[in-house]
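One protein chain is absent from this view; the other protein chains keep their places.
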Amino acid sequence: MRRIGVLTSGGDNPGLNPCIRAVVRMGLYKDLYVMGVRRGYAGLIDGEIEQMDARDVGGIIGAGGTILGTARSPEFYEKRGQQKALRSLNRFGIEGLVVIGGNGSLTGALALKNHGFPVVGIPSTIDNDVNGTDIAIGVDTALDTIADAVDKIKDTATSHNRAFLIETMGRNSGYLALVSGIVGGAELVLIPEQEITFEEIAETIEDAYIRGKTHCLIVVAEGWKPGMMALAERLREREDLGFSVRVTRLGYVQRGGKAGAFDRLLATRMGAAAVQALIDGDDGQMVGWVENKIMLTPLEEAVEFQKKLDDDLYELARVMSI
Amino acid sequence: MRRIGVLTSGGDNPGLNPCIRAVVRMGLYKDLYVMGVRRGYAGLIDGEIEQMDARDVGGIIGAGGTILGTARSPEFYEKRGQQKALRSLNRFGIEGLVVIGGNGSLTGALALKNHGFPVVGIPSTIDNDVNGTDIAIGVDTALDTIADAVDKIKDTATSHNRAFLIETMGRNSGYLALVSGIVGGAELVLIPEQEITFEEIAETIEDAYIRGKTHCLIVVAEGWKPGMMALAERLREREDLGFSVRVTRLGYVQRGGKAGAFDRLLATRMGAAAVQALIDGDDGQMVGWVENKIMLTPLEEAVEFQKKLDDDLYELARVMSI
Amino acid sequence: MRRIGVLTSGGDNPGLNPCIRAVVRMGLYKDLYVMGVRRGYAGLIDGEIEQMDARDVGGIIGAGGTILGTARSPEFYEKRGQQKALRSLNRFGIEGLVVIGGNGSLTGALALKNHGFPVVGIPSTIDNDVNGTDIAIGVDTALDTIADAVDKIKDTATSHNRAFLIETMGRNSGYLALVSGIVGGAELVLIPEQEITFEEIAETIEDAYIRGKTHCLIVVAEGWKPGMMALAERLREREDLGFSVRVTRLGYVQRGGKAGAFDRLLATRMGAAAVQALIDGDDGQMVGWVENKIMLTPLEEAVEFQKKLDDDLYELARVMSI
Partner (left out) sequence: MRRIGVLTSGGDNPGLNPCIRAVVRMGLYKDLYVMGVRRGYAGLIDGEIEQMDARDVGGIIGAGGTILGTARSPEFYEKRGQQKALRSLNRFGIEGLVVIGGNGSLTGALALKNHGFPVVGIPSTIDNDVNGTDIAIGVDTALDTIADAVDKIKDTATSHNRAFLIETMGRNSGYLALVSGIVGGAELVLIPEQEITFEEIAETIEDAYIRGKTHCLIVVAEGWKPGMMALAERLREREDLGFSVRVTRLGYVQRGGKAGAFDRLLATRMGAAAVQALIDGDDGQMVGWVENKIMLTPLEEAVEFQKKLDDDLYELARVMSI
């Protein structure tokens, strides 16, 4: 192997740049040429590809977003798009590809692998719903950002004696909301994975009021039904809960900012390991962080199903909210 | 004067605790007893009042929110409520009151003054719309919080090549949005004080795309009509702008967090000056920071009209967005 | 078991308060009384012990330091001191004790265990040198703090084209310096566990200059010999290195601040697990986070020797500095 490529795909997060940097530097250290593919699979199809050297990734370990850009590429879902992508890879002499992204992006990587192209995936999504790794790149920094926002809202909630609904990202997965709830000291967490009635929610608020709490924070995953706004509307009809209710949807700030130390280290380890896997011929795999060490999992298994939420965490959130 | 009171009223912000601390410590330094009134005018009416000493405010200079709590009090708008408040002040032997709050709260202070009670106001609102001061307590820290959020969203916007609408607080005033736009490097700012057509907005986005910008950020004040969500809907119908559009409403995070150095210093100066004004018999005034020094303005003037936005700032935002 | 105690001992760090909170809330959830011991073993000897309820730990998950205080207690190293401590425990009816601290503090816990008292330890030290856990409480937040400082110094180093020596804590362990070096993007890391000659250091600086880097950052562990200041002196005699040299000793800022999300979650898990261990009769153990789950290790083993540094990390630092 003499020339590898790297791309970032899907939603961005703060761990992408540290990971790109690690792929580039490990590649160079192993005497490979490293080609950066811009705008994910879309750029791969269009041949937006450039050689990268050590200085190109200088200083980016502390920069949010992705210097390679990212995009969603409907074209790549079709066989025709994949053919174009393979043609680009061949045209630029790329013999192995590192794909950094979430479930959708890794499914794309699997498609390339199934065409016989050597590819290694790195799990990167703040939702932490990729199988085959205990934690994905971006999760830890997103949790820090959310915890900071929850802390800020707690200031206001306490000053005014209010209940707050705070919506985090997570369309299919409650991980982000659940851990945010624990580390933000929330009274309740609402996630797709757990059933709860309106009455139970209302009682939690009333109960917090009665027990003398100065606020009541409820963290709501984006994917929880019927959704934060619908809940807020119903709660506002109830004037007997003690606290009046306000809402904040954290939105896209959750994806931004520079990576924290944990994500920088994780991204660096994964990036280096992905290059090593390509060199070793361990392609068709995803690099994961499992039980405190790097572990490879076949891409098929990684994307086969969504990672299950740890039940203990939900219980922990409940215990800590007393 | 032997005994003074202090209360925080209206929306909270990070400068309140440093200001309470300054009132308490300056009061004690001047051999006064200082009484903390809980929950603004509501607590004043209800007699939720306690003596405070130097240790009670230890460590709060770096704590968000207000240790005294705050509330809105419809009762206090009526003469009956004001009579109850005066009765509480007399009952606790309070001879002068420091009111920390925005336009509404300072109007309340004026009511007490018109009943003959010695009161001094301190402007505190992230909207920076109080007359008689160049800047109110809380503005600077809110701007830091918003700038940080805009920086984060810029990471995502750049990675995905998107346009973002970001809504800040400011129901009647565009100050927060305008300055956030300048310091966040936004391409456009939408505020109640400035007319703009939909076409002009659309052109700004298209223009940013054509000039090769990697994103287009538009900061929208809460009070701008027809509002961020309505704008987003119309923009999404336009597929010819180059960038696709996303929205984030920053919400209550803007009020939280610990005060930055500027707000701590401003709040400390204003708190100390307010106590001095009570001692000097300069009551019925609001303490302002005008032309880099403390200046007193009669409460009547301070609340008479809303502070006008500086035209130069809007021009500066425009120039810097090229 | 009806009544348990909790104390923090040794150097403080941001994870202590979240951990105290978790012990208290898990204890209450399990219908135990929880007694807070102030100032570590010193306060235990002196009987500075008070009952804690859920509200006492409200809001502390985001507060730096330890609300229980901490201290070093030479008296407790003597049998006489330990007898006094046991007497205090009996006097307050405490039947099990959670000790949160580093190697020294856990050795103290072992002493109590050897007297037959049920005790469970929780590893807490920014040095990450406690055996029996992959990571101790406080490490992750300290790394974030250091990474942020290194980022800031990098701004200055790049602006002036300088080499910087940055000293982190770590008297016996290079973990903090090593990982800081990786996540801060340092050109070199100097730690007690690795030999290096002065010439190799000088060459690294010169090499960075020649390769066109705009700065050269070297992270130095406090325990590295002959020490950062001695190195700086020698480097200043060398005017042929391309970069002039500056130093910053990060000092006590590394211990402060509020815990990040990772430490809050880890501390919460460990605190809850420690209470469960006491209830289950699993005393004489230390709660560790091993391979992504809670694991108990006998205190004897935990304190028997200092945790070894992962060789792969040093190699990773070297590869990434190209």
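General remarks:
To keep things simple, chains are lettered A, B and C as they appear, and every chain counts its residues starting from 1.
Throughout what follows, contacts are C-beta pairs under 8 Å (C-beta built on N, C-alpha and C of every residue); 3 or more make two chains touch, one makes a residue touch a chain.
It should be emphasised that the depicted structure is a prediction, and the values quoted were computed from it without experimental measurement.
Partner chains of the missing chain, restricted to those shown and counted over the full complex, are B, C. The omitted chain makes contact with just one of the residues B:Leu143, B:Leu188, B:Met228 or B:Val287: B:Leu143. Touch with the chain omitted from the figure is made, among C:Pro192, C:Gly242 or C:Gly256, by C:Gly256. Of the listed residues B:Arg39, B:Lys84, B:Lys113 or B:Lys213, the one in contact with the hidden chain in the full complex is B:Lys213. Where chain B meets the missing chain, the touching residues are 18, 21-22, 25-26, 28-29, 54-55, 58-59, 61-62, 134, 140, 143-144, 146-147, 151, 154, 158, 179-180, 182-185, 211-214, 258, 260-262, 264-265, 268-269, 272, 290-292, 316, 319-320, 322.
In the full complex, chain C contacts the hidden chain through residues 8, 12, 14, 16, 39, 63-66, 69-71, 145, 149, 151-156, 158-161, 164, 246-253, 255-257.
By our rule, only the chains that are shown with their structure count from here on.
Interchain contacts link the chains end to end along an open line, per the touch definition above. A comparison of C-alpha centroids places A closest to the centre of the full protein. Although chain A and chain C share one sequence, what matters here is the overlap of their interface residues, and that overlap exceeds half of the numbers used. Distance between chain B and chain C, defined via averaged C-alpha coordinates, is recorded as 39 Å. Our note on geometry: chain A versus chain B, Cα centroid distance of 34 Å, whole angstroms. Computed from the mean C-alpha positions, the centre of chain A lies at a distance of 28 Å from the centre of chain C.
Annotation for chain A: residues touching 2 or more other chains are 151, 154, 158.
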